[in-house]
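Yeah, one chain of the complex is gone here, protein chain that is, but the others are all in their spots.
By written order: A, B and C. Residues from 1 in each chain.
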Amino acid sequence: MSVTYLDAIRAAQEKALEDDPSVFIYGQDVGKFGGAFKATKNLAEKFPGRVIDSPISEDAMVGLAVGAAMEGMRPVVEMQFADFSTVGLNQMLNHAATTYWRTGRPCPMVLRLPSGGTPGSGPFHSQSMEAIYAHYPGLVVMTPATVEDAYSMLLEAIAMPDPVVFCEHKLLYYHLKAKSLPAEAVPAFKAHVARPGRDVTCVAYSAMVHEALAAADELAGEGYETEVVDLRTVKPLDTDTILASVARTGRLLAVGESWPWGGVSAEVVSRVASEGFELLDAPPRRLNAKDTPIPYHPNLWSAHRPTAVRIAEALREVLRY
Amino acid sequence: MSVTYLDAIRAAQEKALEDDPSVFIYGQDVGKFGGAFKATKNLAEKFPGRVIDSPISEDAMVGLAVGAAMEGMRPVVEMQFADFSTVGLNQMLNHAATTYWRTGRPCPMVLRLPSGGTPGSGPFHSQSMEAIYAHYPGLVVMTPATVEDAYSMLLEAIAMPDPVVFCEHKLLYYHLKAKSLPAEAVPAFKAHVARPGRDVTCVAYSAMVHEALAAADELAGEGYETEVVDLRTVKPLDTDTILASVARTGRLLAVGESWPWGGVSAEVVSRVASEGFELLDAPPRRLNAKDTPIPYHPNLWSAHRPTAVRIAEALREVLRY
Amino acid sequence: MATRTMDREVGKASSQAEQDPMERMSRAMLRARVLEDKLASLYRAGRIVGGVYLGRGQEGLSAAGGVALRKGDVLAPLIRDMAGRLGFGEPLVDAVRAYLGSKLGPMKGRDGNIHRGDLSRGILPMISHLGAMVSATAGVLLAKRMKKEKGFVGLTSAGDGATSTGSFHEGLNVAAVEKLPLVVVVADNGYAYSTPNDRQFACTDLLDRAKGYGVEGHGVDGTDPEACWEVVGRAVQRAREGAGPQLVVGRLLRLCGHGEHDDGLYIDKKMKSSDRGRDCMEVLRDQMKSRGLGKDWDRWEKEAQEEVEGAVKKVAEEPLPDPFEEDWRATAMVGAAEAVQKG
Partner (left out) sequence: MATRTMDREVGKASSQAEQDPMERMSRAMLRARVLEDKLASLYRAGRIVGGVYLGRGQEGLSAAGGVALRKGDVLAPLIRDMAGRLGFGEPLVDAVRAYLGSKLGPMKGRDGNIHRGDLSRGILPMISHLGAMVSATAGVLLAKRMKKEKGFVGLTSAGDGATSTGSFHEGLNVAAVEKLPLVVVVADNGYAYSTPNDRQFACTDLLDRAKGYGVEGHGVDGTDPEACWEVVGRAVQRAREGAGPQLVVGRLLRLCGHGEHDDGLYIDKKMKSSDRGRDCMEVLRDQMKSRGLGKDWDRWEKEAQEEVEGAVKKVAEEPLPDPFEEDWRATAMVGAAEAVQKG
């Protein structure tokens, strides 16, 4: 038996629905159909009235969740694709995210975003929007990279008193597998050293963790030990774990699948440069996607995003200094 | 006679309407009323049919401009406040910004955003959204800090073949004055050394340039010469000018009025750390607003945003290293 | 919601207040008008923090909503809803605190004025983005239904301009799909800031939209408080009975600028001098007088003045927000996170 990343997301929602009567799921086609990616398969049958099909109204979907959360429920909203959350963004940034600050009362809700590129999905079904959400105050932004984290972090997200943006990577949905669901979890908001190494730190998150691990394998063959840090949560960012790693290696590459202006990689590099300047033996570097919309054709797409090959190249440059 | 920052914005629009029949203005109350801030005062009378009142429909306002731009016009859309552009964001990020890449045809339009904090305006009338727009590919993002730039950059923005997000600072509207409109302009996309200095570089933009200049004055009294770099345009970012300054000073503080996660200051620090590592004699630092919504009460607001006093403190820390 | 004590707040007065909605209307409207007049003069005196947006001329329509609601209901007021807030039971002193920036205000100086709200009383704190409160109010109602509460209603308002927002459309549509007990009161005052109706929509009457959403529609002369009470009251009743969302469109004018910084000179003079430009306060005063309640009216007005003066005086001595005492936290999770990391 094995469990995919998608299974884990489904199972976490099932468990949350089971354990907490205030949890409900809202989204397009999430009901009987089980969602575009089947992340809510069978849940409507099992929890009647708590897995609700919404109209194609992202603003209202998030707005409705905000109201329900203010009233003590814990809504989990599924966007069909992260990219469509731009039309619900205002309710998330200006309503959900400001509620605690403005009123002192929590707004516990989760916005699930099927994120990231897959071959052939093009400019509007491939985006990674963590940087947009993380820039505004008031939100937690999670980007699980493993089956275990997909499960335990989604449960954490649902239990948390704050609005959480939960960025799931579509490329991991079916392919990433684990033996079973985890019994224990890495502590909330902690980054995780996915692979220890002493020569260079590669900070990554979501699907890029796997590219980074593959790059680390490649470099191992060349005699370099890469430490791969999986951020897990990009806001709040666990600077301590990153700095501890850079303290060991003296070198840093931050990788993000999103675009190069701003974003997680800029935040990581600039924190390390500010707070860990003396730990650095070489200029810290970033690697991101190219600064164009995400191409539809796989030939272009695979050149647009960071891959193990490009990460390995960038790591070599950091090491070469 | 003197010209305010707001006069300059009005004058630039007037000149563009005069010079180019394809320019038109679209926004809430921009017509006979002249706009919430009077940035289009008298323009409707002078250019009948070309300064058009829109319904309260930010998504459609931007969408309509995208269509008009595709058809060869050069729309200038005024948002009543930058903060409300979240509800028109999708059309800007996913429509305007992707048109050139997807079709090879330009989408020349300007989105004017009255941005930034003023006392008492609170969480929804104070935001600086440049980081959100700059993260997505396909947009130019301008943040003029002076009367001269407000004028010449807006003219440039309107003439440009690409969609431009033009972030005007409301705090500068009435108070910032110049003798006259400029006859010449700093070249497009070039940062400007607003004050030369040899001890530390302070990178800022928009209203923060003035806070930085005030801080530089204060430090001058203590014997330190601060070089203030006004970014002018945050995307594309003129890394060369920043690096040239850091090459002189060896020290960097990047200041932004927006929130601390991501944003311009992270982009600046991380570029300098990556590309100018050896130029740095001290850890580069950032200063931003606090990570909460922007407070309504002036007592809180003035502690929330970077001010000359806080910038001076941060500069001293950079110098102290 | 359990802690809301609407009755105590609305009428310190006789138990008659409980029976006669027009008395409650009168008192809410008078208190709103007197308070807003005071705020306007404080604004001119530079004593207000932030902008001042008044409900002058719209008190009848607004109050009707507040008065029609009861404990356990939810109100999502907009910028011209002082009367509705007071009618529903918002403490007048909270409004004053917001405008004067008192730290004891419902948002502690973090947000202000028209954005104030109090979730414990069922008053949602509006965000500025027009239309956004419709779906949020729907969400509160959905939650109440899921929690098996019964007989509750939610009411929110919108201007003619706000109906052009995608958010309004999505919110009302979602509420209709879910058949939620939501009343949306549209105050069609002919203008959105300076923009007249004919630049805002092309239908003859916003009420024509009700059918397209599959909701019940109610039109009312917004300058006639008795009619407002009747029509809004009926809409609230229909929602409470399970008839699904109700769209009320009241026609009136705002008898002031968009905000106190605005002279409102763009408002059509003919419209102003037409019936649509009547002052609902005068209409109600005459209605009450003709019911033999002229003396009560005067007393209520005097009480309102004393209450307002008292509140302003009291609040003027309250502490202002102090940045050093702020904890500057936008999320509640820090504590939880620390617990996890230590544990």
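What we mean here is this: contacts are C-beta pairs under 8 Å (C-beta built on N, C-alpha and C of every residue); 3 or more make two chains touch, one makes a residue touch a chain.
Computed from a prediction, not measured in an experiment: that's the story for all the values here.
Chemist: Can you say which of A:67, A:106, A:122 or A:161 touches the chain missing from this structure?
Modeler: A:122
Chemist: So which of B:7, B:29, B:130 or B:162 would be touching the chain we can't see?
Modeler: Final answer for the missing-chain contact: B:162.
Chemist: Looking at B:35, B:55 or B:250, which residue reaches the missing chain?
Modeler: B:55
Chemist: Which is it among C:212, C:294 or C:319 that touches the chain not included here?
Modeler: C:212
Chemist: So which of A:4, A:239 or A:292 would be touching the chain we can't see?
Modeler: Among A:4, A:239 or A:292, only A:292 touches the chain that is not shown.
Chemist: Tell me which stretches of chain C touch the chain missing from the display.
Modeler: Against the missing chain, chain C presents residues 131, 164-167, 169-170, 173-174, 176-177, 179, 198-204, 206, 208-215, 244.
Chemist: Touching the missing chain, which residues of chain A?
Modeler: Interface with the chain not displayed, on the chain A side: 28-29, 31-33, 36, 53-60, 81, 83-84, 86-87, 119-125, 290-293, 295-300, 302-304.
Chemist: Footprint of the hidden chain on chain B, which residues?
Modeler: On the chain B side, contact with the omitted chain comes from 24, 49-50, 54-55, 57-73, 75, 87, 90-91, 94-95, 97-106, 137-140, 160-162, 187-190, 236.
Rule of thumb we're sticking to: only the chains that are shown with their structure count from here on.
Chemist: Could you name all chains that are in contact with chain B and with chain C at the same time?
Modeler: Touching chain B and chain C alike, sorted by label: A.
Chemist: On a CA-centroid basis, which chain has its centre farthest from chain C's?
Modeler: A
Chemist: Please compute the C-alpha centroid of chain B, do the same for chain C, then give the distance between them in whole Å.
Modeler: Between these chains, centre-to-centre, one finds 36 Å.
Chemist: Where the centres are mean C-alpha positions, what is the separation of chain A from chain C, in Å?
Modeler: 40
Chemist: Hunt down the residues of chain A that sit against at least two other chains at once, touch-wise.
Modeler: Those would be 59, 87, 90, 94, 97-98, 101-102, 137-138.
Chemist: Could you say which residues in chain C touch two or more other chains, in rising order?
Modeler: Residue numbers touching two or more other chains: 107, 110-111, 115, 127-129, 166-167, 329-330.
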